[in-house]
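Apart from one protein chain that is not included, each protein chain of the complex appears where it belongs.
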Amino acid sequence: VSEASPIDALIDAYNDCIDQEEYERWPELFTEKCLYQVISREDFLAGRRSGFVYCDSKGMLLDRVRTLRSVNLYEPHRYRHMTGRSTLAQGDGCTSARTSYMVARISQEGDTDLFSTGEYRDEIVVEAGRALFRKRIVVCDSRRISNLLALPL
Amino acid sequence: VSEASPIDALIDAYNDCIDQEEYERWPELFTEKCLYQVISREDFLAGRRSGFVYCDSKGMLLDRVRTLRSVNLYEPHRYRHMTGRSTLAQGDGCTSARTSYMVARISQEGDTDLFSTGEYRDEIVVEAGRALFRKRIVVCDSRRISNLLALPL
Partner (left out) sequence: VSEASPIDALIDAYNDCIDQEEYERWPELFTEKCLYQVISREDFLAGRRSGFVYCDSKGMLLDRVRTLRSVNLYEPHRYRHMTGRSTLAQGDGCTSARTSYMVARISQEGDTDLFSTGEYRDEIVVEAGRALFRKRIVVCDSRRISNLLALPL
């Protein structure tokens, strides 16, 4: 059985913890000081900082998960991620990765729709043999996104 | 030209025989005694056995294909599969694989929709150098699925 590279394993673990609704595993994929941002492609390319979501510490990610769990015992919907091959480059003490995604949303009633497409723009570091996100910017192709962005995208 | 691993080749062959409408190749990807099941995630997680489809031998799979071919000369629709990287683990005399999927359905008229998302939970054995499914459970994210489940998912 071949092993995925640490970077592929990190990207798969991200998809997996969300799709399995094990959201508590999600903040553990980031470094303590980190950036998690969801932004439209239009705003990203224009260099704007404001987006749909902006978290700059693991603490903020943990808060999001706590809120999510306390507000809704049963989630109104669930996601399924599909990601392409990552394009990698060596950056400033990290590996930069760019990865296309499609995310489907499945409602409680069972309706399935293509919720969001775009790309992940990541900075990934390896700490003690394990890859972690120092930065993950979710660049959404669409300028509109549901304000029901409770779940991590 | 690099070769896909036997397990990746099996997963690709599964997608391919369905998407090419060469359904006769589909049962050949399973061992004689096998399990092929389509079940909602909700039922799967609750440990229920009943699902949308349940076949526990290659003979039952062959029957499904024969029925499919005899009832409809022209299929009312066709599928296109997209699968992610598999997560592998060594199991009881087999390799366990978990693989996310998205399946699009294309109608005779040409309408395309995202028909089903979920994950394949497989037990794969290698017989005479060739990988085969001993078990493939199709765990659908949605609790609803068309009762037109004539085609293998």
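As written, the chain order gives the labels A and B, with residue 1 at the start of each chain.
One rule holds in what follows: a residue touches a chain if its C-beta (ideal position, glycine included) is under 8 Å from a C-beta of that chain, and two chains touch if they have at least 3 such contacts.
All values reported here derive from a predicted model rather than from experimental measurement.
Here the missing chain is touched by one residue of B:Arg25, B:Arg78 or B:Arg121, and it is B:Arg78.
The chain that is not drawn here is touched, among residues A:Met60, A:Leu88, A:Val125 or A:Ala150, by A:Leu88.
Residues 5, 7, 82, 84-85, 87-90, 95, 100, 102, 114-119, 141-145 are the ones on chain A that touch the missing chain.
Of the residues in chain B, those that touch the hidden partner chain are 1-2, 4, 8, 12, 15-16, 19, 78, 80-83, 102, 104, 106, 109-114.
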